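Missing here: one protein chain of the complex. Every other protein chain is in place.
Order of writing sets the labels: A, B and C. Residues in every chain begin at 1.
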Amino acid sequence: MSALGTDSMKDDKKMAADGGFEPNIVGFLCNWCSYAGADLAGTSRMQYPPNVKIIRVPCSGRVNPLFILKCLMDGADGVLISGCHIGDCHYSEGNYYARRRFAVLKNFLEYIGIDPRRFQMSWVSAAEGDKWAKVVKEVVEDIRNAGPNTISAEKK
Amino acid sequence: MKKTVKKEALIALIENLMKDHEVVSPVETAGKGVFYRKIDKAKDVYLGPAFAVEPVKKFFLHPSEWICGCNKEEGTASPCPVPADDKKRVIFGVRPCEARGLVLLDKIFAPDDPAGYQDTSYIDNRSRSVIVGLACSVPDRTCFCVSLDGSPVETRGMDAVLFDMGDNFIVEILTEKGKSILGSLPGTIDAGSEKALEAAKEKTKKLVVKTVKAPDSLDASFKSDYWKKVSLSCLSCGVCTYLCPTCHCFDLVEEERKKLRCYDGCAFPDFTLETSGENPRPTKKERYRQRVFHKFDYFKKNFGENLCVGCGRCIRFCPVKIDISEVAAGAPIK
Amino acid sequence: MIEEIRQKAKELLAASKVDMVIGYRRSGDGVSTVPAFIDSAQDVDSLVWDQNCVYNLANYLREFPGKKIGVVAKGCDARAIVVLLQENQLERENLFIIGVECGVTDISEKCAACPRTVSAICDILIKEKGRKSGAPGNEKDAYAAVEALEARRAEERLGLWREEFSRCIRCYACRQVCPMCYCPKCVADQTMPAWFSKATSLEGNFAWNVTRAFHLAGRCVDCGECERACPVGIPLRDLNKKLEKEAKELYKYEAGSSVEAKPLFASYDKDDPKDFIK
Partner (left out) sequence: MKIGVFVCHCGTNISHTVDVEEVAKAAAKLPNVHFATTYKYMCSSPGQALIADSIKEKGLDRIVVSACSPSLHEKTFRKCLEEAGINPYLVEMANIREHCSWVHSDRAQATKKAIELVKLSVAKVSRSKPLSKSFIPIEKRVLVIGGGISGIQAALDVSFAKFPVVMVEKEPSIGGKMAKFDKTFPTLDCAACILTPKMVGVAQNKYVTMHTFSEVVEVSGHVGDFTVKIKKKARSVDLKKCTGCGACYAKCPVKVTSEFDEGLGKRKAIYVPFPQAVPNVPVIDRNACLWFTKKTCGLCKKVCAIGAIDYDQEDEIIEEKFGAIIVATGFKQFDHSVYGEYGYGKFKDVVTGMHFERMANSSGPTGGKIVRPSDGKEALDVVFIQCVGSRDEQKGVPYCSRVCCMYTAKHATLLREHNKNAQAYVFYIDVRAAGKNYEEFVKKAQDEYGAVYLRGRVSRVFEKGGKLIVRGADTLSGSQIEIKADLVVLANGLIAQDDATTIAQMLHIQYDKNRLFTEAHPKLAPVETITSGIFLTGACQSPKDIPDTVATASAASVKALGLMVHDKLEKDPLVARTNNDLCSGCKACYLACPYSAIEMVEIEDRKLKRKRMVSRVIEGVCAGCGNCTAVCRMGAIDVEGFTNRQIMRQIEAL
């Protein structure tokens, strides 16, 4: 809309030093499984790309669909929600609700024309540090291929 | 000064204008209606009989605009006003009622009295724009400009005006600004055309069939249950106010450390909601009454005119077909 | 049909079984109709019934808490009432639902692809004379627009919606006209937090339209009022229908079919689809 819409930091983030596109990804991780799984990846010194910034939530069921929308509208190139495997939810059924909610949201965003790679979900348990590293690698690669998020790009 | 101009000549002129001007005009969007747009191709200009959904107001009073902000990264709070866009602008196809709406808005945002509130953003937008009007030839059945001191062929608020005469336009230049844009157009006008124009004008005026007889003052009706009755079907949406050429209420909201001014409307319950939770206009009755009073009573008391130009948009687009002309005329003032 | 509607309304009002009947009356232009709020038997004759009766009167029912209301309800209106009952917004005992069977001849433009035309819930069903009961069913075409859009490339879809949403003026007519949009304070109006931008910018408009539609997932009864009310012609129904289709295909869930059903997102099944999850 105007010069004020530009956030200089956001622009810097999009481009790495070599000029390649470095996606900015938001990760919503449940406290009990995926966050602990990411901790384990750390303790095991597994290497993965730094593009995912983690927001800790109690449960994947805590994630409001509007958070995803907010991320995509605010300039994130992708969003990843990660929770406990089905049956392992610390709150016993939060991830069931999340699964239903986000299955619909994902299809809907795709229908609106938002690249499905920009919104992904995974189940990573507290013991799956290796899976977390793998998921991050895949998601970062996916979104790198999808390119910068163009909706928020017009914010400037 | 009047000229008869070929339609192609006008298009050519617009093509030329686009080089150093921002050109805005109604554009037809398939299946959706006519909308004012900043154009990039002269042939997109639509100067036919259909009315634009939104009035031209939005180019002067933006639906939403950043008005100030503060620096986010540094964490310091210094105001930084938004630089205004100062490119010269020509707006084609503005209808008489819309242009008159601007004249009314001027009273609020750019009053003659320099001590009055001067809205810089509005004034900037006004001064950089040249308004080339288009007289109506086929009024809608919801139009009622004639009974509000207006006319489908009047020119208040315009810098120049176009009359559609079939194959040609008759262009009438009204101000210096108008002359600067259209003065270069070739051609003159003959007596026959002049006469035909006058006849066409008279004919068009008669086509405005809807009338509204709003009382001089609505005071006496203020406490009447009438307002409850007429507002029962109101949905409290913003169609009437947002599409009105003269409604100008706005809200200030803060988003990401910037102040945003955006349209607001008296029909919304939140419009007068106070932080305490108290709402002086708690129901649709008070809210709808406010709109009618503002149009046909308060504004008149302050500025001597009704704040309605009879464009008929609020009737055409009201999802439940509330007709403000009927409501105002029917108010029980005795 | 109209005679029967009037007669029932008269009967209800005369016997004080209801405090008000909400139906349709002719508007000042002599063609279209407007919602009518009739509280005395004498005024009943102003009620009308024809293809111009497009409004979803379920939208008004919440405005009269504690009152007994008779309401003229088309199939879609009745489905909306079901959702409102399901979501604890109305009390069944305060409603007298005068179901009207919309026919083939008396439907408006917005009804072209309506699958069912019979009220899902009603206290009396008024039928069109000389017509066999049952819906004319138009199920086949219901998702034609959605499917056509699905078949296009993602970038095309994005471009298309971007174009459509760019016209949005945020007048919220779509919200106000919707019986399901009854939140005391819509997320669009909230400031703590501000869920999305109130500006008519692309992100603001995108977020609003996506949110509106998503908040209707499993709740929209496809009455088409939002699209009809939209002054700038955004095909809002294509959004709603997509979500309706997802709910149906993924979870066999249909909004407005049962008062007892648990809402789509307030329930789950252990065997819900899971292929999209890594």
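Basically, a contact is a pair of C-beta atoms (placed from the backbone, for glycine too) under 8 Å apart; a residue touches a chain by one contact, two chains touch by 3 or more.
Fair warning: this is a prediction, and the values are worked out from it, not measured in the lab.
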| Which chains here touch the chain that is missing from view? | A, B, C
| remark: Touching the hidden chain, out of C:195, C:208 or C:253, is C:195
| From C:32, C:51, C:94 or C:267, residue that would touch the chain that is not displayed | C:267
| note | In the whole complex, of A:74, A:128 or A:142, the residue touching the missing chain would be A:74
| field | Interface with the undisplayed chain - residues on chain B | value | 72-75, 256, 277, 279, 282
| task | Against the chain that's been left off, what residues of chain A make contact? List them. | result | 17, 24, 26, 31, 35-36, 38-39, 41-43, 45-50, 53-59, 61-65, 67, 70-71, 74-76, 87, 90-94, 97-98, 101, 133
| On chain C, residues whose C-beta touches the chain left out of the figure | 65-66, 87-89, 182-187, 190, 192-195, 215, 262-263, 265-267, 270
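What we mean here is this: only the chains that are shown with their structure count from here on.
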| Roughly how far is chain B from chain C, going centre to centre by Cα mean, in whole Å? | 32
| query | Got the chain C residues that touch at least 2 other chains? | reply | 197, 199, 201, 204
| query | Touching two or more other chains, which residues of chain A qualify? | reply | 1, 5
| note | Within the complex, chain B is touched by chain C residues 27-29, 32-35, 37, 55, 59-60, 167, 169-173, 175-177, 185, 189, 191, 194, 197-201, 204, 225, 228-229, 231-233
| note | Given the complex, residues on chain B that touch chain C span 29, 31-33, 35, 53-54, 63-64, 66, 141, 229, 232-233, 235-239, 241-243, 251, 253-255, 260, 262-263, 265, 268, 270, 317, 319-323, 326
| message | So in the complex, the part of chain A that touches chain C is made up of which residues? | response | 1, 5, 65-66, 69-70, 73-74, 86, 93, 96-97, 99-116, 120-123, 135, 138-139, 150-152, 154-155
